[in-house]
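For this view, one protein chain was removed and the others were kept in their places.
Let's turn to chain A:
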Amino acid sequence: MLTKKLQPVQSFLSLVSRSVGHFPRQHYDVIVVGGGHAGTEAAAAAARLGAETLLITQKIHTIGALSCNPSLGGVGKGHLVREVDALDGLCGRAGDWAGISFSILNRRKGPAVWGPRAQLDRQRYREFMQSELLSTPRLTVMEGSVEELLVTDPNPEQPGQHRVNGICLANSSHPISASSVVLTTGTFLSGSLFIGQTTSPGGRIGDAPSSAGLSHTLRERLGLKVGRLRTGTPPRIVKDSVDLSLATLNPPDSSPTPFSFMNTHTRCRPEEQLPCYLTYTTPGVERVVRESLHLNCHIQQDAKGPRYCPSIESRVLRFPGRRHQVWLEPEGLTSDLLYPQGLSMTMPPDVQLRLIREIPPLHKAEIHMPGYGVQYDFVCPTQLSPSLQVKSTQGLFLAGQINGTTGYEEAAAQGLWAGVNAGRRALSKPPVALSRTESYIGVLIDDLVSRGVTEPYRMFTSRAEFRTSLRPDNADLRLTLKGFELGCVSSSRHQKAVRVKNSLQDALAALQALSLSTTSWKRKIPDVHVSEANSNMLSGIEMLQYKDVSFQVLASIFPEVLLPFMEFSQRLKIEAVYRPHCESNKREIQRIQEEENMSLPEDIDYLSLPVSLSQEVREVLHRARPSTLGAATRLEGITPAAVVNLFNYVGLNKHNSGCQGERKRRRTLEKTKTRLR
């Protein structure tokens, strides 16, 4: 067994690890199982919080591996990366370190839906993650395979029927105990790999399957409900065998925008960036898919795959007769492979070769490694609380694909939050939840724990009700200060966020104070069409709301007041435009927060609750067991009337509600009723 104890590492690249000859400690505050995107964030977050943490992974050199696409971010996903970074997570900085092609998607559609995205160098991403983790104080990284969870009786003072207080490794008789265990096993839980008609156990090609014991413990011992999902990855193609002159060049942004609030530039220089290429499927592709269906086990299986990342097989079967986009993406600065985004497939390798050669730029292409499918178990996430702890099992946290999500960013976001809560539990602090009114992470976790999943869950901006308030540009204002209070944000990042917050406030106050008549503004900025309807005074903020007025323009008119804030010019423009909409969001946000503060007792029996609820509603509530009234209102099939009745019931049964609480309850009820009307 190889144990690597971290040491502070100065350079990213000097991968210092110390092999320790003796056994690791017998007790940790937090044990994280799995070294993928969820596991790395969970371990780092728990350690930042001050918890003595152990990360167990099969191979240290696959920590930070990008199992599928070599890219990070995008629309919705980029929001998650920015939020993870605002909470001092790793993936944003890793992206800035490893990115080789940066672009902001949706540039023309408004800052609330901008999607920061980068193509990554696989090698560099692994380097960054490994060196970061191996140099994190209080974090021990160890290679091993977890065979069992240690399950004991629950602490009677907390809800739950079981308690997990450690793990057993394969090939070892010494259990390691911990206050919290975070499972981030990805696709390895009863995972099977599919190529053509062959099936083998495993979660990723080239890695050993994980132990059946873990899966058994979750299902049989802890009684958790599991489901089965599938995913897949495309073949990797030898770059030299591709005729890129037949594809359309898609250049990156000329000036890369970093993911991290802490970075002013990316490691990769603008001119070093590599482009992507766009090409399309042909009718020949559809023909090959149809001819080989009988050789394709994965596609015939019943497990649910995502609707938005379908294999090429399901794309042509669901939408026949169309051409589909295929992106040819670089795998790294020095890699000789290309990643064909959109060509995930599971047919036999020889058929895969026939298929890709139907696409013009790939007509002579060689496959380095064939595509394959994975089917795996996930734990139905409605069994989790918003802290990502299993409701029935004290000390057990789950994050990433094990909760039915897909994507690196979704995994990282959950990992970070599970790590924070696992650390808090070990330090005897109460669990914390992020609201869907303040973050995409909150939307993600709330969707998972209150609605569950029927297909791999991916983030979209349309899932966020308050999209205009939850923007990539303001993730630091929304989360960094809160993260600092929780202990997962370093003081240098906190100081920076405070400075940004104060500067923005000062700048907005200065803009507000610049109040001129319409005619004066017209004299100063002649080419802007100021509507005559606003006959009276206009502030600098209101002027900034005009499409063609930039902060730079205003700063050139009022240099002494505004020049000090030039570094925030883009953020100020966005703040000004969105301000009225965020204001009108606020009331609704407040209502939701009040509803979220009304927790529903965990032991409530909805089937016999003496409240007027229809049988359907009772069954929905019984299945989903929402943790708050807010979560209940968002469940499918919950009627407004049911919410009001539930509200009354919960309010009346709150024994601790004094006179003041009663008044507040009434107020919330009135608001809820008004909204429902």
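The rule is simple: contacts are C-beta pairs under 8 Å (C-beta built on N, C-alpha and C of every residue); 3 or more make two chains touch, one makes a residue touch a chain; residues count from 1.
Definition applied: contacts and distances are computed from a predicted model.
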Practice item. Select, from "NADH dehydrogenase [ubiquinone] 1 beta subcomplex subunit 9", "ALA-interacting subunit", "TRASH domain-containing protein" or "5-taurinomethyluridine-[tRNA] synthase subunit GTPB3, mitochondrial", the UniProt-recorded name of the complex's unshown chain. Key: "5-taurinomethyluridine-[tRNA] synthase subunit GTPB3, mitochondrial"
Practice item. Out of A:Val379, A:Val577 or A:Met598, point to the residue that touches the absent chain in the complete complex. Key: A:Val577
Review point. Which of A:Arg219, A:Arg354 or A:Arg463 touches the chain that is not shown?
Key: A:Arg463
**Study point:** Residue in contact with the excluded chain [from A:His324, A:Lys429 or A:His494]
**Key:** A:His324
Check your understanding: With respect to the chain omitted from the figure, which of A:His174, A:Arg269, A:His294 or A:Lys547 is a touching residue?
Key -> A:Lys547
Check your understanding: Of the residues listed, A:Ile56, A:Ala98 or A:Val113, which one is in contact with the missing chain?
Key -> A:Val113
Exercise for review: For the chain that got dropped from the picture, name the residues of chain A it touches.
Suggested key: 74-76, 105-106, 108-113, 115, 307-310, 315, 318-319, 322-325, 327, 341-342, 451, 460-463, 465, 467-468, 547, 577-578, 581, 612-617, 634, 636, 639-642, 676-677
